[in-house]
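Take this structure, written in structure tokens, and hold onto it; I'll ask about it next.
Note that one protein chain of the assembly has been removed; the remaining protein chains are unaltered in position.
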Amino acid sequence: MAGFIARRLLQGFAVLVLVATVVFILGRLTGNPADLMLPEDATGEDRQHLIEALGLDGSLFAQYVAFISSALRGDLGTSLRMRQPAVEIFFSRLPNTLAIIPWALLFAMAVGIPLGVVAAINRGRLLDRAAGTIAVLGIATPSFWLGIVLIFLFSVELGWLPSGRMGGPEHYVLPVITLGAFLTAGFMRLTRSSMLEVLDSEYVKLARIKGLSENVVIWKHCLRNALIPVLTLWGVFVGNLITGAIVTETVFAWPGVGRLTYEAVIYRDFPLLQAVIILKAILILCINLCVDILYAYVDPRIRLT
Amino acid sequence: MRSTPWLCILVIATMVFMAVFAPLLAPHSPIDQTLRDKLLPPFWLEGGSFKYVLGTDAFGRDILSRLIYGARISLLVALLALTAGGGVGLVVGIVAGYLGGVIESILMRLVDAAFTFPAILFALLLAVTLGQGLGTLVIAISLLLWASFARVIRGEVLALKQRDFVALAKVRGCSEPRIMLTHILPNVLNTFMVLVTLNIGVVVIAEASLSFLGAGIPPPTPTWGLMVSEGRGRIGDAWWVSLIPGLAITALVLSVNVCGDWLRDRLDPRLRQL
Partner (left out) sequence: MEVVRRVGASLLVVLLAVVHSAAAAAQQPTGTLVFAVESLAAQTLDPMLEGRPGNAVYQAAMYDSLVGFDLAKGGIGPGVAERWVMAEDGLSWVFHLRPGQTFHNGDPLTAHDVKFSLERQMSPKSLAAAAASMRRSIESIEVVDELTVRVNTKEPQLGLPATLSRAVAPEGTIMPKRYFESVGEDEFRKKPIGSGPWKFVRSVPGDRIEFEAVGHSHWRGRPYFKYLYILQIPEESTRVAMVRTGEAAIASISPETVLGAGRGGLEVLTVPGTMQAVFQFYGTWRPSVKGDPITRPRVRQALSLAIDREQIIEHVMAGKAQMPRPFATFGFTENLSIDRWKKWSGDAYRYDPVLAKKILAEEGYPDGFVLKFANVALPGTQFMISIGTAIADMWTKVGIKVNMRHYEWGAFPPMQMGDQPNLTGWASMFRTAGRPDAPWRYNSAFAPDSTERLLGDKEDCQETCGRFLDIYTAVINERDPVKRTELNDSLVQLIAESWIVVPIIEGMGYYAVNKKMVGEFAAIPGRHELGDVFERIPHPDQKPWKN
């Protein structure tokens, strides 16, 4: 087991270095933040001066070496725009994104799992198709559009909920729905397929022979076992959500890391961009590692890979 | 019991038809502006007319014509991105799965890296570096797709290579490339096709999100994502500008997914795990 974990850690580190290099190169390719910080009528001299002030002079290779060596010491640079350590900025915004993820997952589960059960029980019939359609609606609707329509309906027209920003519980409702809608189909599909397998299995037949009511059979026995693979979806989805909440955060003005990443790209804030990508990668790799360890613990065959 | 989803097939067929025959079907040019005719409602509302059946946008462009041409772009992007991204993913998956060892390790680490890198961000960076356009969009979305294709195909190949016919081919002395091409490939095509259908929706939505973030195909080219994005400030008054292309996106993705599910059920019940 220890060997397995060590191997995974090493591989994770290799991935990190790869990601760091890619983001470094790609970032520099996008241009120079100095151009976005100067007004239209700045002179070439002003620009050169600003570039030096930002520490962007020097060869690309020298900058890369400096970047990697300080990264290894835990210093991921200072944001060019906000003049604060990039790591600090990331961790000040991360809780905002993390606050909303569990709720989105719970929402998706609350809608997706029952739909999956209904679909499995009624396999091949209309209800199966209907449940599937409802779940897929979540994927099929562009999330920014869903968010804007929800704001228009529930905030402007009905006045029930606020239009955006972080705040009390009422501020969470619309962003959670928007973010969670996307995941519903995944939960529904997985629940359906694992329910179908379980429904056919031996011990369920035994439970039926024992004379237990159908409801008890389904909800007590099948669902519990069907849910094991569903939990692994959490691992996949959390990763997706951390990286993909840009659109929802923009629409609802949620000060999280998704929006931070977008701004880092637009303003060519290289240190911040590098820091955000690397830290997110670390987060996701950790989550994946935990899921893998969990799996390996359960299934010894996987330890050999 | 598993009845054919006729509605979905009809929707998809209509959209393909629109895409192919766009110049013949569209009543107006999709990019010609008539500023005076801007923001006219669809024909069934007051102020609408049959001249602009589904109304006009902020530049006075006919929504129906833009919708029809937009089908072309959306499907073109989907086709190109799925071919490129799916193709790369297919090859990587087969090679990694079959050859194993160091090659598999390296390739799978690349796949991991691709997963940790936020896809939309990659697309943004590309748009900003290479400039917005069809090519950039296709590259960006392909990069989004290849990793998930690779991972699933590799899983399939891992199972496949234990099978007898592969052992037989090895015994007969077939070279590795030959085995991969003639034995493995045909057997993963089912999975590949299902993945393709499942991901059409992803591509369409990705294009819409990128247009929203300002990294998609720039105006005046009509894409459904751009149309939704352009109209989003006017949901209160000129809702048709955003809603109609939004419905088109939803309808297409929905149909593709339901058909894809049906296809998957039919082709191989084992694939339910996807």
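Going in written order, the chains are labelled A and B, and every chain counts its residues from 1.
By our rule, contacts are C-beta pairs under 8 Å (C-beta built on N, C-alpha and C of every residue); 3 or more make two chains touch, one makes a residue touch a chain.
This is a predicted model, so every value here is computed, not measured.
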item: Hidden-chain contact residue, picked from the options A:Thr133, A:Thr250, A:Gln274 or A:Asn288; value: A:Thr250
item: Positions on subunit B contacted by the hidden chain, ascending; value: 31-33, 35-36, 38, 58-60, 127-129, 131-133, 214, 218-220, 232-238
item: Residues of subunit A in contact with the chain not shown; value: 30-33, 35-47, 49-50, 53-54, 81-84, 89, 92-93, 148, 151-152, 155-156, 159, 162-166, 250-253, 255, 259-260, 263, 266-268
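Everything that follows uses one rule, which is that only the chains that are shown with their structure count from here on.
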item: Gap in Å, rounded to a whole number, between the CA centres of subunit B and subunit A; value: 21
item: Subunit A partner contacts - residues on subunit B that touch it in the complex; value: 1-2, 5, 105, 109-110, 112-113, 115-122, 124-125, 128-129, 201-202, 205, 208-209, 212-213, 225, 228-229, 232, 235-236, 242, 246, 249-254, 257-258, 261, 272-274
item: Subunit A to subunit B touching residues, read off their complex; value: 11-12, 14-15, 18-19, 22-23, 26-27, 29-31, 123-125, 129, 132-133, 136-137, 139-145, 148-149, 152, 156, 185, 189, 192-193, 196, 239, 243-244, 246-247, 250, 261-262, 265-266, 277, 280-281, 284-285, 288
